[in-house]
Every structure is written in structure tokens, then in C-alpha cells.
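The complex is shown incomplete by one protein chain, all other protein chains being positioned as in the whole.
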Amino acid sequence: MVTISAPPDKPRRMDWLFDKLLSGQGIWPAVPAIIVLTVVAVIPFVMLLSLGVSEFSVSRGQIIDQTFSMRHVTSVLTDQLYWTTFQRSMSLALTTTAICLLLGYPVAYVFLIGGKWTRRMILILTIAPLLTSGIVRTYAWLVILGGRGVLNTAMMNIGLIDQPLRIVNTHWAVLIGMVQIHLPVMILPLIAVMSRHDRKLEEASANLGATRMGTLRNVVLPLSAPGIGTGAALVFTLSYTTFVVPQLLGGGNYLNAATMIYEQVVYSLEWSKASVMSMLLMSSCLVVLVGIALVTNHFTGWTRGRQG
Amino acid sequence: MTIAQDISLASSDKTAPVLRVENVSKRFGTFTVLQSCSISVSEGEIVTLLGSSGCGKTTLLRCIAGFWAPEEGMILIDGHNTVPVPVNRRPVGVVFQSYALFPHLTVEGNVAYGLRMRGVPRSEISRRVADALESVSLRGFENRYPSQLSGGQQQRVAIARVLVLEPRVLLLDEPFNALDAKLRGTMQIELRELIKRLGMTAIFVTHDQEEALTMSDRIAVMQGGRIEQVAPPDEIFDRPATAYVADFIGLSNFIPCKVRDGKVTLPDGQSVATKESDTVKVMIRPHNLRVTAQGTGPWQGQVRFQRNIGPLIEYIVTAGEAEIRVVAMRQDRTRPWSEGDAISLEVIDPEYCTIYPAV
């Protein structure tokens, strides 16, 4: 009879190898990912940086004759066009973030006070768009805001206007599209905070004499500061660096940093300028993100544990 | 393989302890959690590691199970040092505090798990699983998932899951924590009977002294990574080896006294022999004290608080600087003393007091 209390036999050869890999709980299983990330992300970034400070030519899709030069950095930094483009990108992204917060926070509040089914509905309505292509969602706005689109037709039918308004290909169309497309990204982190929210806090607040609005301002809002920070950071990054929305709803007249990089890489083949712009895009984005993090940090002192 | 055979051969020797922990020390960084702990457990014995949280009881259990390796010392099972043996090859079975039942496996799957890992033939697995479930009276629950069981049933599955492997030592980490208070009492008795019936050697970990007193053949009281005393429950309660044990188990009054000519004079005038010298702390259990009318003895005080705990009455008496707890049986003909009453205290049995050096 088999002695049951006996430890198991030596594992098979393959298992033994896997055991060795796993049992040390060392870094080995992560090595493939590390290699791929290094080759496909780290090295390309270093090269992007090097191309920005180089003189080179592109021939049949290949880079040749690369030599060090600060010419493109200085030319980008001194050209007024680039400054205006970045300013436009920045103000568009900041406005989008602000409006998303303004629209998204009430959704999160409805989530907070809502029952099980309201909560589920909000989750479905927020997650579903994230699983849909950005182009499809932008296209919907072409349909709505177009010359013979839903909005113009509706407004003409009720006699508000005689002539279709020109909305597509304006700043407004881009802004509307940006807000709607990035709204879910703002709502999700807010909802995450709200679902961790202890309802007893509101009862306590009400019991202490606060009105609903008072509770919102003094209890719910401060507690959701981390969610606001996360949401704002995500929305800002995405809307600052997207080219789909400006490309489609701005109709090529509306140039932001991302569309400019796209054109430089794909059409005008100014790869050095594109490198410089990419680096600028990333670093300016980082600056704003650090700013958002600092502000959030200031309002979330309560999340940090006792010091010492 | 060799270890397995050695163990099954060695287990025939009934006189040697099944488990011997020798001078085991465990550190995390610079923090010492176990300081040369030693304990031995013989065949069929239930030993409890008792202590407040952070005393090292769980660490010792995890070292025996092999989840953590001690820096010093040996853990011998049937005379063989198991410290170098990997977790999955030790003949010990652990019942976890959370039970750690595999949520994706049925009751049958959970109980069969260990046998499957050992490559036991299918037919034998089903027979063994059926036996194990029978012994914890869970026949008919084979196809349920853990989430469909009550807390008590989950606990029994967790036990069956290790019993089926016939481990040499059963380790139970606060197994009653997840149960509600009412169920706890009956489960404690049932579990002790089950372990005894199967003749298992078991180590319990708990912070609940009542549980320890119910379950164990012997109790090891731990504190600060050390084992303070290992003794049967009665001895732990009646003759605690250290002041810490006396304080930890049950209620106790500590009274500083002087030793003269090898004798301690208690506040009520009676005296006890002692080997200690100078100043000592005398521990008197609350039920070893009697409250009498004022003037009957030299130890005088005043009742500060009086409460009724079912069949007992508890008094807190202010006597000089000290607060003394007294517990008396409730008898309907005697009038209980009320708060504010001036009374005298008297030790019922001076020999029942224990004496410790005053540190």
C-alpha cells in the first residue's frame, strides 16, 4: 500500500525546471517582458532622443547619415508656429479636462447616491464607450454636428436657424468631441472612489446638521480628491496627445501638437522636427501631470498615514 | 523518498516524541520573533501555543509547517530534522485560520487535492476521500463548492483535506476564529473528540485562553518570542510558572509582600513558605478570596464595584492602594455586599497562592 503520509515523488523533469524557475521567486519569469520592453520601448525612446539632436536623411524608409546637431531643437524652439501649436494643444486639453470634470463629477455623485441598478447602468454606460473605437465615436460627432447632421436638422426644423450652422471643422466641434470621448476616463476613477465611500459618513454628516449640498462640499468632495486627480491626469494626457479628434472634427484646419507630429512623420517626412516635437509633447505633458499630482497631493493629506 | 520511508519506519517507535522543536530562533531583519523555543509533543497529544498577538505563536507554527525557515535550531519529526525539507514534502497538515479552501474546487476536489499531488491511483483517491468525509460527517457534500458551505462545514472540509493525507502532525492556526461565538464552543469539543478518536498529534495556535483550556492536553504559553511555560491546563491555571502566565491566564491579583525566614506573610495574616527572598509578588486568584464583615480580619477594604455574572458575583475591592478582584459563588440566602460597604478580605487557601520575585 502507498504510504499516504509520504511526501510526493520527485516531480517530472519539466516540472522540476518550472519549479526551479518559480521557487526562487526570482526575476526569471519576467525576463521575456523585460527584454521586449527594453527593445521595443526603452531603446526606441533613446533613439528618438538622439534623432532630435541629429542631422540625418531618410531614404526609402531608412535613416542614414546621422550626425549630431542642435539645429532642429533650436529651430523648433524659435519658431512661433510651434509655440502657438503647443499653446493650442495645451488650452484644448486643459479645457477638455475641466469640462470632463464638470460633467463627470455629477455622474459620480449619481452613482454615489444611486441604488444597485443605477450603479450598474452607470458602469455599463461608462465602460462600453471605452471598448469602442475612438474613430467610431468621433465619427458619431461628424454625423451629429455635420452640415446636414442631427443638430442642424433639428434646429432648422424647429425654426431656430435658417441656414445650417458650420460646427464641424471649428474649434467647438473639436472641443465637444474631445469632452465626450474622454468623459468615461474621467468618470471611472471617480466611481472607483465613490464605490469605496462609506455611506455612514453621509449619515454622520447629516446627523451633525449638514445639508446634502453641505455634505457634498465638505465630505464627499474632499474624499474624492484622489479620483479627481487620477481622472484629470488621464483625461489630460489623452486629450493632449490625441490626433484622431482634431484630425476628423477639425478637418485638417485645426492643428494641435499631435496632428502636427502625425503630418511631419507621414506626409512631410520631417523626422527630426517630429522627434523634437515628440520629446516636447512628452515633457510638457509630464510637467502638467506633476502639477496635477502636486495639487492632488495637497488636497489628500488624509490619505497619508501617520508620520514616524 | 528516503525521508518518507524513514519517517514511516520511525513512527513505529511509540515512546519517542513525534515532534521535537529544539532551540528554534527566527528573525525578520533585526527583529527577533522567536528566541530559542523548545517543545516536544508526543504521539496523540494536543498541545496549544497560547499567547497574545505578536508573541510568536504563529511564527512557530509556520516554521513547523515549513512556510518559514528558522535561522537557528532544529525541528525534528520522528527524529529527523525537517528544516531542510521543502514545504510540500513535510508530513504535517495545516488547517488555516481562513481555512484556505480552494474556491474553484468542490469539497471532493479539495479533499482529493493532496492525494492527486502524490499521484495516488484514482480508485484509491475516491475511497480515501469518502472515508475522510465520513470521519467529519460530510458525506453527501462532495459536489458542493466551499462558498455553498457554512463556516462549520468549511472547517470540517479543511480538516478532512489534511486528515486524508494521514499527516504525522496536525497544525491548526486559530481554527475557530472564523466561526461565531455560539458555534465555537460546540466545535471546540467536537474537534477535540475527532482528533482524539483518530489518534492525531496536533498543535493548536490560539489567543483565546478558554479555547486553549478546552482543547489541550498541554498548553505552551508564549510571550515575546519565548515559551514561558508548558504544562497541562490545570497546572497552567493553578500553578502558573511566571507572573506573566499568571496574569495572562484567568483573573489574578498581585500583592507585593515581604519574605521573612522563608515565609511570606499575606495581608490577612496567614503565611506561606517560599524559596524566594526579599520582596515578592503574591498572586491570589479572585476565587481564592472571601469577603467578610468588617473587623473580622486585618485586611480591610471597601467595595467599590459589585456585579452579577450569572452564577457568580464579582467584587472590586479597594484595599489601601490596591484594587482587589474577588469572585464568589452566588447563593440566594446570603446578602451580597453593596458598593460602598466596608469589609474585610480573607485568603481561603494560602497554599493555592503562587509567589514570584518582584522585578
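Going by the order they are written in, the chains are A and B; count residues from 1 in each one.
Here is the rule we use: contacts are C-beta pairs under 8 Å (C-beta built on N, C-alpha and C of every residue); 3 or more make two chains touch, one makes a residue touch a chain.
In this text, contacts and distances are computed from a predicted model.
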Would you mind picking the UniProt name of the chain not drawn here, from "Heme exporter protein A", "Signal transduction histidine kinase", "Tryptophan synthase beta chain" or "ABC transporter permease"?
"ABC transporter permease"
Among listed residues A:L77, A:A128 or A:L294, the absent chain is touched only by A:A128
Out of A:V53, A:A98, A:A140 or A:V295, which residue would touch the omitted chain in the full complex?
A:A140
Take the complete complex as the reference. Which residues in chain A touch the chain that isn't displayed?
7-8, 11, 15, 18-19, 22-30, 32-34, 36-37, 40-41, 43-45, 47-48, 51, 58, 61-63, 66, 102-104, 106-110, 113, 120-129, 131-144, 146, 148-150, 153-154, 180, 183-184, 187-189, 191-192, 195, 209, 211-214, 216, 237, 240-244, 247-248, 258, 261-262, 265-266, 271, 274-275, 278, 281-282, 285
Touch rule applied to chain B and the missing chain gives residues 65-67, 87-90, 92-94, 96-98, 100-104, 113-114, 117-118, 161-162, 165
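Note that in this section only the chains that are shown with their structure count from here on.
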Please compute the C-alpha centroid of chain A, do the same for chain B, then give the distance between them in whole Å.
56
